[in-house]
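Sharing a structure below in structure tokens format, with a few things to ask.
Note that one protein chain of the assembly has been removed; the remaining protein chains are unaltered in position.
Chain naming follows the written order as A, B and C, and within any one chain the residues start at number 1.
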Amino acid sequence: MRLPSNELPPLSGATPLASASGACQCFLDVRAATERLAAPLSAEDCGAQSMLEASPIKWHLAHTTWFFETFILERFEPQFAPFDPAFRVLFNSYYQGVGRQHPRGQRGLLTRPDLGTVQAWRANVQERMVRLLQHPASAANAELASLLELGLQHEQQHQELIVTDVKHLLWCNPTWPTYQEASAQLDEPAAAPPVLRWQRFDAGLAQIGHDGMGFAFDNELPRHQVWLDAYELATRPVTNAEYQAFIAAGGYDDPAWWLAEGWDWRSSQQITHPLYWRETAQGWCEFTLAGGRPLAPEQPVVHLSYFEADAYARWAGARLPTEAEWEAAAQGCAQDLAAGRFAASAVLHPLPAPTQHSGGCALVQMFGDVWEWTSSSYAPYPGFAPAPGAVGEYNGKFMVNQYVLRGGSCATPAGHVRASYRNFFPTTARWQFSGLRLARSVQP
Amino acid sequence: MRLPSNELPPLSGATPLASASGACQCFLDVRAATERLAAPLSAEDCGAQSMLEASPIKWHLAHTTWFFETFILERFEPQFAPFDPAFRVLFNSYYQGVGRQHPRGQRGLLTRPDLGTVQAWRANVQERMVRLLQHPASAANAELASLLELGLQHEQQHQELIVTDVKHLLWCNPTWPTYQEASAQLDEPAAAPPVLRWQRFDAGLAQIGHDGMGFAFDNELPRHQVWLDAYELATRPVTNAEYQAFIAAGGYDDPAWWLAEGWDWRSSQQITHPLYWRETAQGWCEFTLAGGRPLAPEQPVVHLSYFEADAYARWAGARLPTEAEWEAAAQGCAQDLAAGRFAASAVLHPLPAPTQHSGGCALVQMFGDVWEWTSSSYAPYPGFAPAPGAVGEYNGKFMVNQYVLRGGSCATPAGHVRASYRNFFPTTARWQFSGLRLARSVQP
Amino acid sequence: MRLPSNELPPLSGATPLASASGACQCFLDVRAATERLAAPLSAEDCGAQSMLEASPIKWHLAHTTWFFETFILERFEPQFAPFDPAFRVLFNSYYQGVGRQHPRGQRGLLTRPDLGTVQAWRANVQERMVRLLQHPASAANAELASLLELGLQHEQQHQELIVTDVKHLLWCNPTWPTYQEASAQLDEPAAAPPVLRWQRFDAGLAQIGHDGMGFAFDNELPRHQVWLDAYELATRPVTNAEYQAFIAAGGYDDPAWWLAEGWDWRSSQQITHPLYWRETAQGWCEFTLAGGRPLAPEQPVVHLSYFEADAYARWAGARLPTEAEWEAAAQGCAQDLAAGRFAASAVLHPLPAPTQHSGGCALVQMFGDVWEWTSSSYAPYPGFAPAPGAVGEYNGKFMVNQYVLRGGSCATPAGHVRASYRNFFPTTARWQFSGLRLARSVQP
Partner (left out) sequence: MRLPSNELPPLSGATPLASASGACQCFLDVRAATERLAAPLSAEDCGAQSMLEASPIKWHLAHTTWFFETFILERFEPQFAPFDPAFRVLFNSYYQGVGRQHPRGQRGLLTRPDLGTVQAWRANVQERMVRLLQHPASAANAELASLLELGLQHEQQHQELIVTDVKHLLWCNPTWPTYQEASAQLDEPAAAPPVLRWQRFDAGLAQIGHDGMGFAFDNELPRHQVWLDAYELATRPVTNAEYQAFIAAGGYDDPAWWLAEGWDWRSSQQITHPLYWRETAQGWCEFTLAGGRPLAPEQPVVHLSYFEADAYARWAGARLPTEAEWEAAAQGCAQDLAAGRFAASAVLHPLPAPTQHSGGCALVQMFGDVWEWTSSSYAPYPGFAPAPGAVGEYNGKFMVNQYVLRGGSCATPAGHVRASYRNFFPTTARWQFSGLRLARSVQP
């Protein structure tokens, strides 16, 4: 997902709609999942915008609907008539090809339309979409199929943003209110996480990028080869306990560990710990979607900026992996993808690494729990070409001054990520579920 | 009212509660008036904060309640227990003597407590207040009577802010939604306003400040004498038509009319007309609480900054009156106060000056319709002393870098203002109903 | 002097040039005094601009020359030809009537013309001015005489700014370099300052403003009467020792003493003491034009903002005087004006109050040593009218959001101030030699 407006993606191997009823069901399932996420929230909770980078939940509900109405219904619906013509501007995120946009920083001021109207719009668009999908002419329409899939993937990305944005909003309230009850899993006594070991990967040419099986965003394409020198990855992400040791060792006060721009950021913003942490007389606690809780040492550290992740890695005598190193390693961890802790578990917080592996992969937690910062600047793959038209704006134009994260998190919808999936944020972003896994080069 | 937090007032001649039932009724009337203002608004409308200087309506509902709970119940209620201890910080505006305050710019992020909880708090405090007022021991309690009156006057000030803040919020929405239907009076064909004439006032010693009859804020005290040279006041405020002539003459583009700081403000903010105006193919229109409407030439111009009012006056060969000049003149306009158009009329927009006067006063519209900028910096009167304790913070500490406005507006509760009433805002404030009346010196 | 550009003054009773040689001599004397102030400085010292509000010394040298060339030579010189046409824009401070201005914040980037060229320009304009003044046609030219006097008063104001601006510049250098050797008077052992007593002034009508004898700026006019309630003034300014007591008592940490805007300023800027003070292991020291020196307890405190002066006064149970109170009292202190310590003494730092008075006035140090903040917002006097044309821009357009200081300082040219002289700066300005004298109201 990208900051300037949190949008999404063109299509890879678009095939005609295999089955209208299947497509409808899939569509309705994704839409319902979005609404379940908003269900615990009041209209007031849904209306507020806590910072420029986050959006009101109501805006997410509306914008994902806007996507279907603007990119599909406007094009394919016979006798198209918008639910409300004003919404075309109000809920356009950043598609210059579609026209003007309501200023990003003022999304929280849109008290009209109210939540009920947005929900009615959602219902209206759903009904029209189902009618369209069931229309005989749609069956052979590969472009429609492609845009439908894109719209659903897009909506899933916003599902994750709903979680992260509401977390940030509630944290801004000094009473630290809750979004949900704490999951039982959070309260289970945790075993010590497995010892951090290093897994070696030999030098050679690797293939990265999406292989064409199923959906992918355009930024995962084309698949291409890269040369990798030998390297090692840590078998699991960095934990809270390990990160506390960095703090205790004065890691935030020593410029030796920091990139120069990171040091300036930390100094001007007076950063001394991860976002959502607070030091109390009883030790560190952290804000979660179930309210404030004592910091669990065995959980992966989360809500780090790139600068913090990079500084920790340097202090630990290691470095961040490149995205190619990460992806090449992840290709062997299919079982880890299946076992990943995603949003469906409803924990909405990273859990400790499992103490035994479910398959042949020596690495754990490659997928789910926390996004892992890589050292790679978000850039086009060789031969990258965005889709023509406004829909082509969602990825390519953000490929500068951002860094890639991999693997998904506890807030990512299950089935949404894969080894080639590229998430990206600026170096100072901390409100996503972002952690890190260490890497190091192997001397030849 | 003052910007940093829009609070209020110590007491003049506090006398014991004359009648518990009378006090209760008065209390309940003021409280109900506040709630009527919020009634047309959804919880979402009540939660948003459109700029630093404005507050969410929910915050106004809560803060006025906080005032009674903190300054009266906490002190006089037997076995005081707060409704929610967290509210003491969340809804403290700027009383350092009471303790910490939630940051002003983040009031719109307080989605909890929700509107229902704030309404329950209001009901709870009302019930406890009534019980307290009816308690026999309260009858002779002059301090309680004094604080009660202060609390009610304070709540009335916030009633006006509810109107101005919701107007600003709705204006930020590009669809220009409405707060209420347009009043019939707005649609009546308007006669041309009376010709602007000059009323002369002779030189001499004048008494200004509150005379002690009834309530006054501490900033109206003590009454004192000032020397005034001979001057003239315009018989009515400046109209939209007159202000349009200033614009048409290039008034916004000629530094000769502007204070240097005003010119810089206008240049950096690209100000070319009053707030809420918009030029269309059909001419000027303006945003009102009943939505967008064509600009009515005969209405008083409103939503001007001090800089704009001052520049207009200079262009017109005149100047702003001082607050002493204004008050000395207003003392002779008792009937104008009674005839003023205030919030009770529910028009919530200034109306054209009446073509005939209701009494002996040559000036019209001295009270109601629009606040009138004066050239006087907001400063303590000779011998001014704020009340002791936290309650003394509401006026004195704002007496710098603000300018005084007089007379009340179409959003002011009827009965709230008087000739000695001093409102004050920074020179750039425009979202209040602020206009101007011309003055000029008489050469001896 | 005013911030936006530090200019000057129309004329009061302009009379024809009494004597060409007298006028020339006066002109050359003022010009030479300016150059003496710049003499200890290198071209580099003269080129730098330490903040928006200060100007490079070279700019002061040039702008004062610009004033004569633009307002006198351009008008009265036969066959006028500018020294360099580009200078008309480069060295225009803020006269919109003259045309464009080089951006104020970029004066330090004008490395060309170099200092030598500016000095040549000065010599050239001096020569042309002398020729003009000696021309027979000039003798009867009252307007020329008036503008000449204005230009000289203007140049004197910039002499003071040269001192304050170079002090600020050198202080920005962490090595605290010196402008001059410490004056012997600074090193003399100081007697304890006289005990602070209160001098009473009775209520009544007072005449303030310039009386028309000699030169005055337009902002001192017209003379007019004001009613003053009875008040008292402290017999001398507040000293460093007294101000240290305020600091030691936690004065900077208690919002009770501060205006709300002052508290925000102090908090955001982390202000904990007057500008130029520094706490060391050996106690407080301060930066002076002779470098760093231990703080002398008996000297008047200096380099205070309005907010600090106001907070100190409130803590001390007093208040700042109004400018009318100050001026009415100063009218009886003619001998104090004569005895004042001004720039001519070359000490360029305030000295302790004399222990005995030179005349009948009970107040000491009303003139010289430190400018005294008053509580009066800078506003036009009743009937004030600026001069027509560009020259009328130097005072009136700054009459907003600034506060008046009275009495002159150790950096003011002798003979430049008087009882009616009004200096003015924004509430946060601290780099002028600004201190305070306490006042209090007398209960009737």
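Operating definition for what follows: a contact is a pair of C-beta atoms (placed from the backbone, for glycine too) under 8 Å apart; a residue touches a chain by one contact, two chains touch by 3 or more.
Here the structure is a predicted model, which means the values were calculated and not measured.
Undergrad: Could you tell me which displayed chains border the chain that was left out of the figure?
TA: Within the full complex, the chain left out of view touches A, C.
Undergrad: Can you work out which residue in C:108, C:194, C:354 or C:386 touches the chain that's missing from view?
TA: Of all options in C:108, C:194, C:354 or C:386, contact with the hidden chain holds for C:108.
Undergrad: Of the listed residues A:34, A:146, A:365 or A:427, which contacts the missing chain in the full complex?
TA: If we include the chain that is not displayed, A:427 is the one touching it.
Undergrad: Among A:22, A:116 or A:383, choose the residue that contacts the chain missing from this document, as touch is defined above.
TA: A:383
Undergrad: Just name the one of A:127, A:229 or A:279 that touches the chain not displayed here.
TA: Here the residue in touch with the unshown chain is A:229.
Undergrad: Could you please point out the chain C residues that touch the chain left off the display?
TA: Where chain C meets the chain not shown: residues 42-48, 50, 58, 86, 89-90, 102, 106, 108-112, 114-115, 169-170, 172-175, 177.
Undergrad: Could you please point out the chain A residues that touch the chain left off the display?
TA: Per the touch rule, chain A residues meeting the hidden chain are 4, 94, 96-97, 205, 224-227, 229, 231, 255-256, 258-264, 306-307, 310, 319, 375-377, 379-380, 382-383, 397-401, 427, 441, 443.
We take it that only the chains that are shown with their structure count from here on.
Undergrad: Give me the superposition rotation angle from chain A to chain B, based on Cα atoms, as a multiple of 5 degrees.
TA: Rotation angle between the two copies comes out at 180 degrees.
Undergrad: What is the distance in Å between the mean C-alpha positions of chain B and chain C?
TA: Here the centre of chain C sits 38 Å away from the centre of chain B.
Undergrad: From the mean C-alpha coordinate of chain A to that of chain B, what's the distance rounded to whole Å?
TA: 47
Undergrad: Centroid from C-alpha atoms only, then distance chain A to chain C, rounded to Å. What do you get?
TA: Chain centroid spacing, chain A to chain C, equals 60 Å.
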